[in-house]
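With one protein chain withheld, the remaining protein chains of the complex are depicted in position.
To keep things simple, chains are lettered A and B as they appear, and every chain counts its residues starting from 1.
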Amino acid sequence: MKLVTHGATMRFGGLVAVSDLKLEIDKDEIVGLIGPNGAGKTTAFNMITGVYEPTEGRVVFEGEDITGKAPHRITKAGIARTFQNIRLFSTMSVVENVMVGSTVQEKPGWFTSVFGLPGARKRAKEAREFAMDLLQETGLAEFADEQATSLPYGKQRRLEIARALASRPSLLLLDEPAAGMNPQESLELMDFIHHIRDRFKLSILLIEHHMQVVMGVCSRMYVLDYGVTIAQGTPDVIRRDPKVIEAYLGVD
Amino acid sequence: MLKIDNLSVHYGGIHALQGISLEVPEGKIVTLIGANGAGKSTTLKSIVGLVKPSAGSITWNGEPLITKGTKNIVESGIVLVPEGRRVFANLTVDENLSLGAYARNDKKAIESDRERVFTLFPRLKDRMKQKAGTLSGGEQQMLAVGRAMMTKPKVLMMDEPSLGLAPLVVKDIFTIIKEINAEGTTILLVEQNAKAALEAAHFGYVLETGRITMSGEGKKLLADDGVRKAYLGEAQ
Partner (left out) sequence: MKTRNNILTLGALVVFAMLLGLADRTVGNYAMRILNLSAIYIVLALSLNLVNGFTGLFSLGSAGFMAVGAYVSAILTMSPDVKDMNFFLEPLAPWLQGLTLPFGIALIAGGICAALAGLIIGLPVLRLRDDYLGIATLGFSEIIRVVITNLQSWTNGAQGLKSIPKVSTTWVVWGVALLAILFMSRLVHSSYGRQLKAVRDDEIAAEAMGVNVFRVKVVSFTLSAFIAGVGGALLGHMITTIDPKMFSFMLTFNILLIVVLGGSGSITGSVIASIAVTVLMEAMRFLDEPLNFLFLKTDGLPGLRMVVFSVLLMIVVIFRQRGLMGEREFSWEGLARAAGLMPRSKKGGLA
């Protein structure tokens, strides 16, 4: 198992945002996390990536307990993420944004950076080359020197994925990657998700409301409502689950 | 009638809008569809004066808007719900809704509109006294849409109201948009969900890299092969 959450629970005061979450994600698997707005999906992401420390339960990644570790350590361990409300570095160019993602490999120190020591130079060069490769891969190469926030919404989402990939993760968490994309772009996104999974040998956990995308790309999914897991299984099972239809999908 | 004639906008070196013309007749729903970066949001921002056009004109009932300034444009009844979740994070859900209605004084109608927002988004009713900043992303989006419904403008422009909302809620949103329109509000809608938008709209425009490439009745565009391929995600 790539990632297992053992009954992870998050309380804010009296509110239980996520309760007794039991996710299991296997190697190379693409898993969906869906549910109504406010169901606790992003909170689940935040527990896995160390933004919140679960009130109860444990998060185990590649056999190692990562519960309550600082986010940058969890990134180092191999989990990268994107954000629902895009968080790009606004004063930096597209390629620089991606290069920040290389921090884990590059390990820049201030002294080696300032004095341009050979090792640091070499790693900086590699980081830039890798960033350019990723931009090529995500179709953003022509915008490399543009200000990141000047890109249109859909491209900003792709840039967030490129940046996350720069840390060379083995598990990628995508928070609503199709938000703000039209159906055509969403279809391309599905291909893209498959492509990066194969190309970078990733496991992927994604939150998404766009049903065509989730159903098309995920082999399994979990459904949350009011923080509780109300269903789990393959897309076909989920599509027909009466509880999911009532709480989330509605009838066609 | 809101009328845009030969509008051009430059951002730095980029020619974001290259002479577009469109009309939003009173009492209708008009939608603008197109890929990311086609210039949809730029069009909306120019109408409310947030972006300065380099050429062309925007008029409302014959009166030019370009030099009026955002505050005056909004006060004359043209309101934009921007893309993304712009809510007042430190105010409660209820206070956010009240702010939407601050220019109105028809108390009774305000109350019934508030009830309607809560019927559409029961989540918001549950969280009425909670600060908006503590809501989840999708709930903040609901609040932004709800607050816009409270303004009761003459022209309501919505930039992706369905962004980040669950399928069940998305269906309701378009129903509500039609209801608001039936009560007399003119609506200009930008949506990635082209199918739902075209179904709801009387008239649609297709925007591609700063130019209008197609226009027609919503139902007609929906049946068009080119549109189906490019924007509805239906291959062949």
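FYI, contacts are C-beta pairs under 8 Å (C-beta built on N, C-alpha and C of every residue); 3 or more make two chains touch, one makes a residue touch a chain.
The model shown is predicted, which means the values in this text are computed figures rather than measured ones.
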Residue, one of A:R11, A:R58 or A:K76, that touches the chain absent here: A:K76
Per the touch definition above, residue among A:V4, A:V60 or A:M92 touching the missing chain: A:M92
Full-complex contact with the absent chain, from A:P36, A:P54 or A:G101: A:G101
Where the unshown chain meets subunit A, residue by residue: 49, 51, 70-72, 75-76, 80-81, 83, 87-92, 96, 99-101, 103-104, 106, 108-110, 113-116, 120, 123-124, 127, 163-164, 166-167
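We take it that only the chains that are shown with their structure count from here on.
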Gap in Å, rounded to a whole number, between the CA centres of subunit B and subunit A: 29
In the complex, subunit A residues that touch subunit B: 35-43, 84-85, 150-155, 176, 179-187, 209, 211-212, 247-250
Complex interface listing, subunit B residues touching subunit A: 11-12, 33-37, 83-85, 123, 127, 135-139, 141-142, 160, 163-171, 192-195, 229-235
